[in-house]
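One chain of protein is taken out of this complex; the other chains stay put.
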């Protein structure tokens, strides 16, 4: 299995998953981690495995910014350093938990599993669209599939014509659209579909029945697998900034739990219909397909399957290659450091 | 784990398991396969893993003899060749699924996982007894046991005196019988019991109570593990062809799903009593024993356990040795081809 890219921001949780003083334990990148909100409003993230007897610290007690182990009571501060030994005034000198930089932004908690000296929060991908005051429901699910398999799915939205054919009723529009892949200065890879002169969909009753539209469907990817989907339209032939209603923006942020399972963060409109739609799309359409693919892939690397590549895969393949390059650079960097 | 013998016919399914235009997905010899009935009445068998993104093709759509991938719509003809690309008129040149020869015979579908040039349908073992017009119910179960472990069970029917003692009431007849092993020109190995001058069983009310019988119990094996059981009797001292009622013939055809799990094809008499009996024999008597044995065997090869061999194992051992020889020949054949 390929290693994880380390010097990059991953999303660990939505902010509201940490309720008050509670501690959140979550497996991320194959390791158990513990997160909590500090007295100063910031967040702490450290290993969820006590260095004494490997106990799960998130089941312990918080006292201010100190975490007490539920098993024998060693206390650790927000940087993971042991500051309390209930059996002695002497703190064991090597009792220190690995801790990671963690930053709250755009409603999510972002962590940096690599070299902490490089953890510049300006490198967190811009999800400021999520700060929109319009209330969206933030959701999370878990797929038994590798994060790059889920990225493949999202960077090639043509799959909507097949597995979401009932829910999204794209009715061939994506096929008829023009697909392009672009890269931007911020490190993003975009997988864009432009669909010109399309028929007004039935639900858009604000426009006359014979109105024609120019539509777009644009998925923005940042390493390792943090995506943002933009869906919009304007009257055919008119510029985007004259769109009659604002475009919809939906995050699809994937964080590896393990090499074969992933946390999946998304948002949806409030209301029962939207909840039902999200359930159908994520749980009944995407999940079974991606989990079947994961089982068929097994422990064999994606490239060793010598997969057939289509034009429409250009964006997904570019994201895979970017990660491969980052992994190669990180591993050769480590070799240099070791030499 | 030993490899599978490749140049031999295996049974994949009963014909009626493929209903109308439906596609059947089934794991056979560790790989996912897809089967369907073609417009011309024949059958097609190909990998159930799309060469594009590994999607399960059997969840897709049939259109005539073309299978459309449920994920992005690539279409494959009955020989596994990609014939449709929904995104372009260009068919990706390497988009081709492994496909296997498959033949319907005796109510079953038989496939040849080896060199297709050698797939002579005359080599399918003779199960014409199953074409008998008397209606039998065809059944299938799945055991979490290796196919050779199940073969051992069937080639040594003396186990009926123990684990089927309540259902078959053999009451020592098999012990008292004479066991012989023979091989025939068609490649079969026979494990035969002859029981002379036995008492009439209570259910055989058509014969006088003091009638004496000569009985036989004969299991015919063909590689890899396709068996046919013959049960018959005649009045003591009279020739077989004067038997008062025809002998019973039951297939026990085992096909590996994986090295530690197997598909088990059988038939039974119609009716609730027969259904209950088959359930008891297969599910409550054979299955727990064979699955326990599989767990106790673990990943250690059968021979590495240095098992005690009894005379009554002669047929089972001969079948095991035949498969070893076939595997050896196939693997040395591959070495030659590679040289």
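Here the chain labels run A and B in written order, and each chain numbers its own residues starting at 1.
Definition applied: contacts are C-beta pairs under 8 Å (C-beta built on N, C-alpha and C of every residue); 3 or more make two chains touch, one makes a residue touch a chain.
Bear in mind the structure is a predicted one, so any value in this text is a computation, not a measurement.
The hidden chain makes contact, of the residues B:126, B:144 or B:161, with B:161. Interface residues of chain A with the unshown chain, by the touch rule above, are 32, 49, 51-56, 59, 69-74, 82, 85-88, 92, 94-95.
In the full complex, chain B touches the hidden chain at residues 152, 156, 158-159, 161-163, 175, 289, 292-293, 296-297, 305-313.
The definition used in the following text is that only the chains that are shown with their structure count from here on.
Computed centre separation for the pair chain A/chain B is 47 angstrom, with centres defined by C-alpha atoms.
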